[in-house]
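Every protein chain of the complex appears in place save one, which is left out.
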């Protein structure tokens, strides 16, 4: 299990090569990269920040859960923080498994769940301003309704 | 679109690097590798053979259809033939897209459809004998029922 | 009429060759060709019941009528959908 938060360029080839073993028949890789636009607005770069200790702990938990839920053999989950330019990898997920179905499902579940539950944010720098990217709302079991919604 | 049947080692890193463009936010890769066993029987190597011209034509068709069906930007689809040892890549699929959902779905559809409809076969060499791998039955629209089933 | 028949995978091993010319009656269909081949090879029945045929590199139905010079490929199920 390789779970990391890093400030450096993610060495994708190395991570993929390292994870493979003789009993694997399928490797599924998700590479999340910085896109040159958001809804047509031109992006210059992104700044990623995290609640670092908690994010790493949550990522470890997701990797363990993926192995248990989908029966895959091995998982790598690496997120980069700091300033990333267009084309760079912000998150890399690699899943190795005997069979492809489990590899795909675990990989998809990992990125979907990571993006909803791991405390990492990105600020997008456009040519004409910067915004914190709209996040997907937290799942109900995590969200804390504001006081006005509780009454 | 990079669609190839090759007798050489598949240069995965090169293919992935080549496919990425500024408008992509997600790259999904499927790497099908030779496993060291099939149902517990130890594998020495696999020999892949194809109805080469037809297989290439079918793969081109699948790549085009993936772009159209899932709205992804770009697809690479490379299959290797000949003798492959444990750990080597037999098929590599790379899908680049603005969004991850389409990338995953196209990648999964490509490998599932390739394995049912592209005329490529593998013979497994075990320590104690060789067999042509059991294939999944052809989809109904492709299968030709034998004469005995027609009456 | 003559057609060119290609064998792949387990069928190639069974027939001991990958290609041959076959003489068929005018109006013979894909099903007729399969029946002729089947008579020459007492292999496992499942292969014949789950195979596909390509005529000139396109999948073809059993009732398709063949023509002089066609390239007919007999295709066992392709490699291992449930294998990985």
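In this document, chain identifiers A, B and C correspond to the written order of the chains, with residue numbering beginning at 1 in each.
What we mean here is this: a residue touches a chain if its C-beta (ideal position, glycine included) is under 8 Å from a C-beta of that chain, and two chains touch if they have at least 3 such contacts.
Predicted, not measured: the structure shown is a model, and the values here were computed from it.
Trainee: Taking the full complex into account, find the residue in B:60, B:99 or B:116 that is in contact with the omitted chain.
Mentor: B:99
Trainee: Residues on subunit A that touch the omitted chain in the whole complex?
Mentor: 32, 35, 38, 48-49, 51, 53-54, 57, 112, 115-123, 132-138, 141-150
Please note the rule applied: only the chains that are shown with their structure count from here on.
Trainee: Which whole number of Å gives the spacing of the CA centres of subunit A and subunit C?
Mentor: Measuring from centre to centre gives 48 Å for this pair.
Trainee: Mind checking the centre-to-centre distance between subunit A and subunit B? Centres are C-alpha means, answer in whole Å.
Mentor: 26
Trainee: What is the distance in Å between the mean C-alpha positions of subunit B and subunit C?
Mentor: Chain centroid spacing, subunit B to subunit C, equals 23 Å.
Trainee: If a residue has to touch 2 or more other chains to count, which residues of subunit B qualify?
Mentor: 32, 35
Trainee: Can you list the residues of subunit C that touch 2 or more other chains?
Mentor: 83-84
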